[in-house]
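All protein chains but one are shown in place.
Letters A, B, C, D and E mark the chains in the order given here, with residues in each chain numbered from 1 onward.
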Amino acid sequence: MGNTIVTFGEVIMRLSPQGNRVMKQSHEMEFFFGGTELNVASSLATMGCSVRYVSSVSEDFVGESAVSFIKSFGIDTQFITQNEHPLGLYFLEAGSSVRAGRIAYNRLNGSFANIQPGDVDWKKALKGCRYFHWTGISPGISEAAYETLKEGLKTAQEMGIYITTDPAYRSNLWKYGKRGEEILKELVSYSTLFIGGVNEINEILGTQFSSDKKGFIEACKELKQQIPSIQKVFDKIRIGITASTQQTQGRALVRDNYFETELLEVSPVIDRIGTGDAFAAGLIYGLMNFDDEKALKFANAACAIKHTIPGDINYCSAEDILELMNGSSGGRIKR
Amino acid sequence: MGNTIVTFGEVIMRLSPQGNRVMKQSHEMEFFFGGTELNVASSLATMGCSVRYVSSVSEDFVGESAVSFIKSFGIDTQFITQNEHPLGLYFLEAGSSVRAGRIAYNRLNGSFANIQPGDVDWKKALKGCRYFHWTGISPGISEAAYETLKEGLKTAQEMGIYITTDPAYRSNLWKYGKRGEEILKELVSYSTLFIGGVNEINEILGTQFSSDKKGFIEACKELKQQIPSIQKVFDKIRIGITASTQQTQGRALVRDNYFETELLEVSPVIDRIGTGDAFAAGLIYGLMNFDDEKALKFANAACAIKHTIPGDINYCSAEDILELMNGSSGGRIKR
Amino acid sequence: MGNTIVTFGEVIMRLSPQGNRVMKQSHEMEFFFGGTELNVASSLATMGCSVRYVSSVSEDFVGESAVSFIKSFGIDTQFITQNEHPLGLYFLEAGSSVRAGRIAYNRLNGSFANIQPGDVDWKKALKGCRYFHWTGISPGISEAAYETLKEGLKTAQEMGIYITTDPAYRSNLWKYGKRGEEILKELVSYSTLFIGGVNEINEILGTQFSSDKKGFIEACKELKQQIPSIQKVFDKIRIGITASTQQTQGRALVRDNYFETELLEVSPVIDRIGTGDAFAAGLIYGLMNFDDEKALKFANAACAIKHTIPGDINYCSAEDILELMNGSSGGRIKR
Amino acid sequence: MGNTIVTFGEVIMRLSPQGNRVMKQSHEMEFFFGGTELNVASSLATMGCSVRYVSSVSEDFVGESAVSFIKSFGIDTQFITQNEHPLGLYFLEAGSSVRAGRIAYNRLNGSFANIQPGDVDWKKALKGCRYFHWTGISPGISEAAYETLKEGLKTAQEMGIYITTDPAYRSNLWKYGKRGEEILKELVSYSTLFIGGVNEINEILGTQFSSDKKGFIEACKELKQQIPSIQKVFDKIRIGITASTQQTQGRALVRDNYFETELLEVSPVIDRIGTGDAFAAGLIYGLMNFDDEKALKFANAACAIKHTIPGDINYCSAEDILELMNGSSGGRIKR
Amino acid sequence: MGNTIVTFGEVIMRLSPQGNRVMKQSHEMEFFFGGTELNVASSLATMGCSVRYVSSVSEDFVGESAVSFIKSFGIDTQFITQNEHPLGLYFLEAGSSVRAGRIAYNRLNGSFANIQPGDVDWKKALKGCRYFHWTGISPGISEAAYETLKEGLKTAQEMGIYITTDPAYRSNLWKYGKRGEEILKELVSYSTLFIGGVNEINEILGTQFSSDKKGFIEACKELKQQIPSIQKVFDKIRIGITASTQQTQGRALVRDNYFETELLEVSPVIDRIGTGDAFAAGLIYGLMNFDDEKALKFANAACAIKHTIPGDINYCSAEDILELMNGSSGGRIKR
Partner (left out) sequence: MGNTIVTFGEVIMRLSPQGNRVMKQSHEMEFFFGGTELNVASSLATMGCSVRYVSSVSEDFVGESAVSFIKSFGIDTQFITQNEHPLGLYFLEAGSSVRAGRIAYNRLNGSFANIQPGDVDWKKALKGCRYFHWTGISPGISEAAYETLKEGLKTAQEMGIYITTDPAYRSNLWKYGKRGEEILKELVSYSTLFIGGVNEINEILGTQFSSDKKGFIEACKELKQQIPSIQKVFDKIRIGITASTQQTQGRALVRDNYFETELLEVSPVIDRIGTGDAFAAGLIYGLMNFDDEKALKFANAACAIKHTIPGDINYCSAEDILELMNGSSGGRIKR
């Protein structure tokens, strides 16, 4: 078995007015490529990991630009296919202080939504891989995406690949007639590492655990009971004081061992999007390099530092993250 | 009967890298709202006409921004509806000199494609109107758009409104199972003023007239014979020397009278898109204010001067256009 | 009586270096149209009200751009006249943290300063209106503006329109030979709703009340005694911790009933200008839809949220403002 | 006598939407400081001359920024005063190809218009100077500016300073009740070098000479007869093919000797404004360094090359101009 | 033998004021990574070739950004080393029309200048390669770069790799004490394909052939006689009408067969830099896919179309280039 991490998901373009403007005030927009699984992939590649990314993009210059961007991280893009549908995208009006940000999506008929199970030769795509990371976004986009993902998970399971999941449930997806809870439960059953917390567990299991420490521990236990493949649960807590001030904290239950990190505060927040993905990438990197507790601290620091980077992706190196984890406050310029 | 001009069509957002860059080189894009019928509407409003615009936009901040933009021209927007589908959009890599521009669309599942015939109360929407302008783009987007348009044309015909058409056939549309030629022929039959030339006639009638003067005259005669509602044919000829140098010329057949304008050259071209719409708006304005020949000259000048304006819309006043028509070369600053 | 709100005042262009630069460091400037009464008008229109705006702008492309901007809100612009004088403008170097912002004006010989009483047909301009909002800026610009406003107030009073005022006294105005205090007192006498506090009352009455709660109540009582038309006094308190952190609070005296809101803090401040106008618009909207206390809370939330929007105008919807009023901190993105 | 060149006039700020946009399409503007006499001053300083500039600016951060800009050329700014009036400015919508540019002014009540004759101690301001250059713009702005200039010219004449003039008559000035023709004639009588042609002569003398070579020669002779102080007439001919293509040519009559330069074409034009001032500066530099014919050729090359520089000012060195004058076409990069 | 093309040279950052401004007028600069051999590499990668690039960059975030950029083309970067010296860079003030562009270099003590022969394991770096392309820039930068290149050429020759050269002689290099002519002659002796013309031959051989067709043929023959390894000579002629209008033409001597292409004109020129590299890449691509004459035509079209792309690199696909080669003028948008 190789050491490559593979992720599968939608490349999505973000379009955003500049400088706190709302769209009505704007004539130009910044754009960034991202997507929850791509964010994990690119963050891992930035930290030096071998990474492969499986997706489907539009067969036009927009899709080509996305692939060029992904290549810039040294990510293996040979399993990205193209089809005639447009690349998914969303518009973001960033929030500030007491004004919340807003997102408008255009993704449900895009190139990823139209990926077909046969488009990916999973045997080849998973060759040499050690981790397969997936999230709850992909199966919510279309039935075809769900089927394609399930095929990948089956194959990965057969090949003995370690499957990690961030089973985010997003209510503005799941428009194609399936119930998200059921499908997520099915797909989580292929997974070993669960990156999520009480909300996600309640959604998948239909339970109503509270979000405090006690509730978290009980929820994790219930999850492991119902889905025995799950070995570890790592959760990120992000507390939005305002749109400009956020706090992050990690907690985990590994076997019956609960541990948590200190709270990190970021102010001002430059960009909130992709901070959960930075956590997931930090965690996978951490688990490959450190023990569980240090991995959680590393993941939390990765999550926090991502709030200072524009766009979806955490451009910080493992060294940058370690410095924050070890107490550096960012107050001195590195010359 | 009032004096209002109504147009019906899709609001489409254009996204474009700045300053001759290709998308791979870019991190930000300018955006403009446009759409062939909106371009006609806004140009007419800029020239001082009373204008109404019927469409359907997304019920998010993108759609709201589009409506706000349309209002800025003083256009009546009360018949614009909203639905849950995203606003149509396209990406443009502008060309330059020997490099042609490129467009990638994302419109076939948008808010306009999902307009429903029942969404527009055409009786009200056409009240007080003198002209109804439509183009061949709208019925090519979706069957629903086609049906909605047809309903509008029927109502307009019953109300005695003068119907003008730019029956542009675009091969990258018409994906919903209907043959464009047939539908365009059906819809053109409601119209009185045909803004198009040999290409459009050949497409609609399945003929093979040549594009020279003789072919144009014969094609017009054949069109009038097959579709007797057509009273006048006005055609714009745009000659693309390079992406940066373009020539425009107008010709027309009104009854059996052929006339044409001189050739105008624009170099450098700032923006090619919407030049045909500037012609159509110039023509409608011209026919409301001048005789047929002067209307054609005015339309050709409007078409030429639009090449110097960024975005889809001709921001020039009637006075600006008249100056060009009367020989001003743009060489002196107006203080 | 209709439901339209009319405001009268100067459209003023703001020019500002970008990104915290001072002007000496800058080669380009953002510009925004605003003006205290226009800010109220556009905020009300954004919240869905029917709004008319009376002003005079330059008869050049600057004035035309201003009108186009005003139209984009759906505001009725038919009573905006044009004259040969330039549009008023100001330069803003935005402050940051311990550095205060700076403004340099160019407005005293502009198109609004040169409006003439006869330019506005107030009978028509006030037809169908329920509220007439004016501020102390307009009469300070020129005698002609003062006379024009007075004529409007008289007509409004005769027509039974509810007159609201934000009698801001600005010491860098009143250069034309009249004493601001006297004129403001005269004009306030036409008004029913007084949006201001101890400072404004002291200036108008020549009193010296303190700015604490007791002083506020006494000042309001004195005001109502001297100017019996005043029924309600609503005051916004803005506490500038630094240029980047501001607090806002509302208080009011209605009949003998004193009430106040909680303090809202905004950090970082994106733009301070127009926050008082956001308060006034929020108050008028609130009084049209809620009881007095809820109206004050709504106005205070509108004032706070405006600090997060670039430019003079509050682009937030009533729903956005209600969310903040009801405790949302802006910490979550709306998807 | 020293070698310094002094100019007197208005610093005016230009504000212009970027990238061919019209103002209605724009949210930001580039700005440049300029003004016809400042353009001459800064071009001469760039070529290495000792230059002094006399003016009056606003006593705010706008005026300070202007002075800082002027200092960046090494120009002596000690005779620039400040007053409470705003700095003059204008808005420019740049033209392109067949669309002419447009200017809207805001200068008639600015800081320069309010300069007072007593503000300048001309004896000191002219000390050490060899040339005093003035133009027809300054006396057209206000009576105060006219009086201040006249005082300067008288003093210069007494001190034996060589007076050069570009007596541009601009019809959108002269609003203060004086006839421009008369005043220009009066002021030209102090001058030795006349930089202008048939148009200017006709305006000043009320004659109707034709603009061909013959007319030019006759006009010059008539000018010298009526105003004997004039020793030399140098004229720039700028032919505006379109807003994007311009041609320039110089011609002169010195004593009875007529000579002219070849025609230079610039395409695309980056900026037309200040090209006449580049000619004037080139001419003064040329007359200080070359014979009359070479000076004219140098001035014409300076005029042509200015069309390639954004803003009002010619940033090219004497060496750059000489290269063009000697036939370099700009086709090779200088490494 | 594989099919990979390897190039070796300096990554150099270009910094350039935007929008025709000169540096004194500017506060921000665009930057692009390029370098003559990288330009060839990235153009070939864009056309779908397998490409490897050997270089040395700075071990800071500047160098990392450069490598990330190179990866975005899918170029193999594993043989790029890092050292403590800064990345080379240059400033460009782009020219326009009659004003020539200007470059200021900062490269002679950079990371590439400090590459050491031992830094590259040429055996590995050349494994699987079919072409090794080098230029005369690299050995001119430093003795270390020259030695490293020579080692590479020796190894390539031993491995039977086809060596192509663009032996550009640049007089602002060669500061380290060697005579460029001698070294270039030595290095050209390893090469088979000579991409250059009369100027380059005269410089290397010390001859004085004329640049007309006859001179070109004689020069090529002399070159082949003195350096028998050279099999083919392909030359690009670039005629700079002005900084904004350029013409390109190709000519070649293969065995005794002379052939040339038609002249292509580009106006306006967006960017001149890298057009020779686009020619070289087009030629190598052409020789891999077409016969010699078609390869030359393809190379000339690649050279021409590059003039329309900002930055150093030709982002056009082989299909785009073929269209221009086959007569498309760029006048129509591709939808």
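Odds and ends about this structure:
Keep this in mind: a residue touches a chain if its C-beta (ideal position, glycine included) is under 8 Å from a C-beta of that chain, and two chains touch if they have at least 3 such contacts.
Computed from a predicted structure; not experimentally measured.
For the omitted chain, the shown partners it touches in the full complex are A, B, C, D, E.
Across the entire complex, the residue among B:4, B:25, B:72 or B:148 in touch with the chain not shown is B:25. Considering E:62, E:241 or E:322, the position touching the chain not shown turns out to be E:62 (whole complex).
Which of C:99, C:127 or C:335 touches the hidden chain is settled by the complete complex: it is C:99. Within the complete assembly, residues 18-19, 32, 72, 264, 266-270, 304-305, 307-311, 315-316, 320, 323-324, 328-335 of chain A touch the chain that is not shown.
Residues of chain B in contact with the chain left out of this view: 25-27.
Where chain E meets the chain that is not shown, the touching residues are 15, 18, 22-24, 26-32, 58, 60-62, 64-65, 68, 86-87, 89, 91, 93, 102, 104-106, 108-110.
Heads up, the rule we're going with is that only the chains that are shown with their structure count from here on.
Any chain that touches chain C and also touches chain E is listed here: A, B, D. The interface with the greater count of contacting C-beta pairs, when A-D is set against B-C, is B-C. Chain C and chain D have centres, each the mean of its CA atoms, that are 44 Å apart. Across the assembly, chain B contributes residues 18-19, 22, 24, 68, 72, 102, 105, 268 that each touch 2 or more other chains.
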